[in-house]
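Some chains omitted; the rest stay in position.
We just call them A and B in the order they show up, numbering each chain from 1.
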Amino acid sequence: MTRSSLQPVAAARPSPQPDWASVAQSVADALVPDAAARDRAGASPRRELELLREAGLLALLNPVAHGGGGGSFTDALVATRVIGQADASIAQLLAYHYLHLTNAVWRATPEQAERLSRGSVAGKWFWGGASNPRDPESRLTPGAAGYRLSGHKTFASNAALADKITLRAQLGDGFAVIVVPGDREGVTHGNDWDAFGQRLSESGTITFADVRVEPDEVLGDPTAAPVPRTSLIVPFHQLLIVNFYIGTAQGALAEAARYVRTTSRPWQASGVEAARLDPYILEHYGNLDVELRASVALADVAGQRFEAATARGDAITPEERNVAAAAIYAAKVHASRTALEVTSKIFELMGARATASHYGYDRFWRNIRTHTLHDPVVYKSREVGNFALNGTITPTPLYS
Amino acid sequence: MTRSSLQPVAAARPSPQPDWASVAQSVADALVPDAAARDRAGASPRRELELLREAGLLALLNPVAHGGGGGSFTDALVATRVIGQADASIAQLLAYHYLHLTNAVWRATPEQAERLSRGSVAGKWFWGGASNPRDPESRLTPGAAGYRLSGHKTFASNAALADKITLRAQLGDGFAVIVVPGDREGVTHGNDWDAFGQRLSESGTITFADVRVEPDEVLGDPTAAPVPRTSLIVPFHQLLIVNFYIGTAQGALAEAARYVRTTSRPWQASGVEAARLDPYILEHYGNLDVELRASVALADVAGQRFEAATARGDAITPEERNVAAAAIYAAKVHASRTALEVTSKIFELMGARATASHYGYDRFWRNIRTHTLHDPVVYKSREVGNFALNGTITPTPLYS
């Protein structure tokens, strides 16, 4: 599956694709050395965003015809995972960028979609969002020559650094999805994200105070029912999450292996010469590796189901959508648990000295613990069961 | 990957392959209705073996050029899994058949291999083995016009019904792998398999009392080092096991879903009208489904690694072999745990009345509990850890 996921099927592809895994790996390599220091500092990730931008990762999904990378959704997921191996916050930035760009393009008319996609490539736009459904809805009201937007959202992922913000707002009796520039007058970023994990993820609050919205910034036809493909936005969101959880866990487990090989001392009662030969370290490392391999395998299967579903375009049926969604939610449940377990248990492999602050190894758990609360994982188990037993998935706005 | 796994790469394939999953499904459908009764009766599975034979599943792996099915290893694994969904004992028969046939062909000279393969197709042979390494070694001694074989083995899988038995025996300072007919004079089958699970698996004892062995029944050159591809026999064995565990768990979970939908009553404190809507049943079914999906995904990845490794033939390196082996052992660990958990916890979904003897639902756990003791799963965790931390896998004869 190598066509660009945002590109018409028959579009020409004039040049060979980059190897996105390698591109992402180069950025990851640059992010690793100061990951612990960056977590401690907790500064706004402007430099790190530039690394993503300069590597071309922001344009990965855009068609070659638009000047973009022509990558597939699978490529985007892999890139997210690879960045996550180095820094979970930066992977979140990339994940939500892909989400909000895709959401905009999918909701747009063909003309809007092309303009947004070309503009995004040309301007190297970074995308954010502001639609947290647990807050009161933002409101869009018709005004002179367009609309006015008012609202307040906690958890506006990426928005503080974003060139473009995709968001949902109430418009009359229905909802519109709109795109506004991040620096539009009246948009105020709280810059107040202050959780103990994902500290660089720029997920703070946002306020829209009577913000001007151009007619063309309202995507598609807000008075019509959403087009079928948009039923895949929530699964795409969840699948992006899965991949940065997996990347984080892979990064943590790899770091633990390195530490065990180079630094851990054998336990005195173990009777072995090196920690890496301790029967319990072998067993427990193996157990974590098994679970992580399983998460990866499930995520890859889920990715295939998602690609298959998106390939159906607006012909997709609710049943087909749910087949993909159930695979993704199963991967979400598994990745959430595995990442929590891996990031907590690696210390039992490494030993007491690995808790020294300068290593910053607790950041793995703090990052995963923080983001895995995005939506309750138990409700994803329920929907996996619901799909198996009842053939359905309960619709929950923006969550399932 | 559709070429026959036992066939030269360039061989002609004159006719379209059967869809082996469908073939296996037909047999599975025939096995399901009396699975509980069959478990209770515990008779020798002669009728069931005939179903496998008549469906062509015994010749699945044999090249089309030999009259065989031309299936791949993946096809054999899938067939094993599908049969396991209906009856774990019968799936074990098929798994060990593929194992012992493949072991013979891989150890044989090209001439022996072709003769055995053609003979197997023509005679619709069912293969068994007798090499349990935890018993004293059987001994082969040169005699007039060939050799004489003596020994005794517990756990001689398939042998009591087998047309051909593949086994390892000590010959001088080394070992020979030989093939003898199951009814050769001096071969005595104990017919004494009496575990609480896998009751139809014909895994009883065998005795070789001064059995005649023809020179050509000694495979390959017993004085030479084993050819590299044979390093994949143990991983193949483990991978077959993985697939019938998965099939068994799938069969159990599907049965539980059917029961919950049709028979379980809602718990009085649940506040719902049907058991299939109980929030805890949805959650816990979901959890089991997630784990089983993970086992399947891991087994499929392991299967791909195995196909890649076998495609290397005798060019395979120890490192390449271990990449496949580690993937397979990871799948083994996961499938063992998942199958145990699924077969025990389904009752919590179904409720108390599902313990009625006439359903025989405890057979799922009894089958899995029995065979998952074949080799200690914790030692597989250890080797997964060993491969990750030390880049190696501890060689343990016939187990890793």
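One rule holds in what follows: a residue touches a chain if its C-beta (ideal position, glycine included) is under 8 Å from a C-beta of that chain, and two chains touch if they have at least 3 such contacts.
Keep in mind the model is a prediction, meaning the values are calculated, not measured.
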If you could, jot down how many copies the complete complex is built from here, 2 of which are displayed.
-> 4
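In this text, only the chains that are shown with their structure count from here on.
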Using the average of all C-alpha atoms in each chain as its centre, how far is it in Å between subunit A and subunit B?
-> 40
Which residues, counting only subunit B, touch subunit A once they are in their complex?
-> 257, 260-261, 276-277, 279, 281-287, 289-291, 293-295, 297-298, 300-301, 327, 330, 333-334, 378, 380-386, 388-390
